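Attaching a single structure in structure tokens format; questions to follow.
Complex shown without one protein chain; remaining protein chains in place.
Right, chain A next:
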Amino acid sequence: MEAGEAKSKKAGGSRLCCICNQRRPVLKRPKTLQQICRECFYEVFEEEIHQVIVGNRLFKSGERVAIGASGGKDSTVLAYVLSELNRRHNYGLDLFLLSIDEGITGYRDDSLETVKRNEVQYGLPLQIVSYKDLYGWTMDEIVKMIGLKNNCTFCGVFRRQALDRGAALLKVDKLVTGHNADDIAETVLLNILRGDIARLSRCTSITTGEDGPIPRCKPFKYTYEKEIVMYAYFKKLDYFSTECIYSPNAYRGFAREFIKDLERLRPRAILDIIKSGEDFRIATTTKMPEQGTCERCGYISSQVRPLSLSHQVML
């Protein structure tokens, strides 16, 4: 039939899925450039994440694990897939959703509604921790105080601590976040651009903070953002998607733009940047900055003046 043929020709239908050789491909994987159908996509996507979890020994049976859930694409897909793999492969994990309310009007209040829906959809108990309760300040109030520069620096530090607090409230053993391959490649670049050697040496670790209160890990470390979005689209997963109103001023935006342009030319670049980051070795003669602790509260602090950022704002 002419029309049918024309449509399937357009959809690359003269070729079939690389994996099953039966069905029409719907996606070109950036990682491998393979053309695969929907069903095979679900399979390889889920299986690869399972292999990352098992290969890197991310969890132990019986652990209580909190999923850092913002209502965005990465954390929603993470909650869905981790739930599913936990069931399918009997990881034996007790899973929770942990959400941080930074107090950003028109952004966080909307995305929290999504997490509340996720709680019902995936059957995972939800804990919300707010900056207002923890620190007495919302991000909106902080920005009014410090202006529109370096907002992400403050917010990131606060969120890290808020996640630790939330995790302690839930009495979990581990935290997982939805950082994906694109994010980590961006971070590697960002740290190079800034000459931040200390962070560069830490940022590709799949598990961090093992010597601290709550270790955290990133099962999506090798998962491409494009595939996360396509998975969510085909599976019709519910997520919230708006840029934080304070983020256009962030330096990370430049690294992101660059990574996206690079991906277009050579999709494997993203994984290759991560590999470079993993294999960096710092010269033994280089003096590494020390990670100290806040004079006031004892929380970790990278700042030269040894007051953690949260205490700097309080002054």
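Assume a contact is a pair of C-beta atoms (placed from the backbone, for glycine too) under 8 Å apart; a residue touches a chain by one contact, two chains touch by 3 or more; residues count from 1.
Heads up, the rule we're going with is that contacts and distances are computed from a predicted model.
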Undepicted complex member, UniProt protein name, chosen from "DNA replication complex GINS protein SLD5", "Protein ECERIFERUM 7", "Ubiquitin-related modifier 1 homolog" or "Proteasome beta subunit C1": "Ubiquitin-related modifier 1 homolog"
Residue touching the undisplayed chain, where the options are A:I197, A:M230 or A:A269: A:M230
Given A:P25, A:G166 or A:P219, the one touching the chain that is not displayed: A:P25
Where the unshown chain meets chain A, residue by residue: 6-7, 10-12, 24-28, 35, 70, 72-75, 178-180, 183, 225-226, 228-230, 233-234, 241-244, 247, 256-257, 260-261, 263-264
